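Every protein chain of the complex appears in place save one, which is left out.
Let's turn to subunit A:
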Amino acid sequence: MQSVNPKPGTQVSVATTPLQVRGRSFTAVVLRMAGPPDAGFFEALDTLMRQAPHFFVNAPLVLDVEHAADLGEKAEFVKLVHQLRARKLFAVGIQGATPEQGNAAFGAGLITLQGGREASLERGAARAAPAELKAVTSVEPAATLLITEPVRSGQRIFADRGDLIVMAPVSSGAELIAHGNIHIYGPLRGRALAGVNGDRTARIFCQNLEAELIAIAGLYRTSDDLGPALRQTRIQAFLKDDTLCVEPLK
């Protein structure tokens, strides 16, 4: 800090200040340990590093030991730090630790961190590690979208993170789209497209089929192909060997 109005006679020189203190935030990679650092842990870590070789480069590493309560001795921490360093991974601290774990880790040169918030992974890292990122998105809990009002002609409902449940009629000219399954507890007269991001296990369940079109993972059938036998019945639709099957629900 420099004083703003130096009094006459006092010498203020920036050049001679031996140090400056600044706060700055960096993004650290948190490695959540599901258990003690055994052979299985290192095997999984090695696999991850092979898939995303550049992901950990120069990144400060924080070990989350909340679920590794067995890890308590200083020697264990020292060993772990060495084994990580052999993989060019540099652990700087731990989080989610008990006071005992904190003390032991301190002996191994690790500081105890608290708080921190989730940061989105950088684009560069995302490009380097597509497999890694995919794993992260699938961990995110799927959100089900519940609609209780009629879906009118021209309206489009998009469940972009999971299933879609509609407890009202879906008019012709309306569109239901979901990444997951679609359930309709009312007549379906519009379109329903499930598994739109390619989920071939997605299904469509409906109380009263009068749909213009149903589709799963891009495979579709129109009301013409569906035939009159299933009209106005309870059905489920699913994929089987690249065929969109529509079966009555018993």
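Note that in this section a contact is a pair of C-beta atoms (placed from the backbone, for glycine too) under 8 Å apart; a residue touches a chain by one contact, two chains touch by 3 or more; residues count from 1.
One rule holds for everything that comes next: contacts and distances are computed from a predicted model.
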Fill in: Choices "Ferritin-like domain-containing protein", "ABC transporter permease", "Sulfate transport system ATP-binding protein" or "Septum site-determining protein MinD" - which one is the UniProt name of the chain not shown
"Septum site-determining protein MinD"
Worksheet entry | Hidden partner chain, residues of subunit A it touches | 149-155, 168-169, 171-174, 187, 189
